[in-house]
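As you look at this complex, bear in mind that one protein chain is not there, while each of the others sits in place.
After this line comes subunit A, so read on.
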């Protein structure tokens, strides 16, 4: 699997390259600025891009803008955005086109190599990887004013949270140490209580949940 990596801090770039190579990714390019990223994404056509939000030369949200532009040019281009801070504002912009293949994680998440690599693979496969902090903020807001969430059991809320992060039923079952069938039951309950259409497609399901959580804002 070919990766384009954009990160301006040498230490982090180097570390990410080593980690990705250790998990059998091929580094197509490891760049350190916005213009280089744009060029690499257009010319190398990678399977997935791992991008830092803040990049030179402007040191603003250049990485995010490049990634969004590349996705406009090539819809569905898998992009995992990394940042020192997460903002719902950015998450919403990444999810806006509704095509999936996006990830938005705190840089801290690279501490857990396996989970991080899992997220990269999920995004590359057209799935979603949203940072737990983004999901928690969304849930906190919706619990504040929306009644439907109040009807969920604590367990169902837990499942909803993991699902919104983009995890598959199997992964959720693994984390909560229950069977996949139990998770499937929880999911259909959740969808029924929230009034959402049940879908077998994992990715569509996640996007529906995220859209639900973000609505009315």
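By our rule, a contact is a pair of C-beta atoms (placed from the backbone, for glycine too) under 8 Å apart; a residue touches a chain by one contact, two chains touch by 3 or more; residues count from 1.
In this text, contacts and distances are computed from a predicted model.
J.: Between "histidine kinase", "4Fe-4S dicluster domain-containing protein", "Acetolactate synthase" or "Phosphate transport system permease protein PstA", choose the name on the UniProt record of the chain that's been left out.
T.: Of the names offered in "histidine kinase", "4Fe-4S dicluster domain-containing protein", "Acetolactate synthase" or "Phosphate transport system permease protein PstA", the absent chain's UniProt record gives "histidine kinase".
J.: Decide which residue listed in A:84, A:153 or A:188 touches the omitted chain of the complex.
T.: A:84
J.: Using the definition of touch stated at the top, determine which of A:121, A:141, A:155 or A:185 touches the missing chain.
T.: A:141
J.: One chain is left out of this view; which of A:59, A:151, A:181 or A:204 touches it in the full complex?
T.: Here the residue in touch with the unshown chain is A:59.
J.: Residue by residue, what part of subunit A touches the chain that was omitted?
T.: These residues touch the chain not displayed: 53-54, 59-61, 83-85, 87-89, 107-108, 111, 137, 140-141, 144-145, 216-217.
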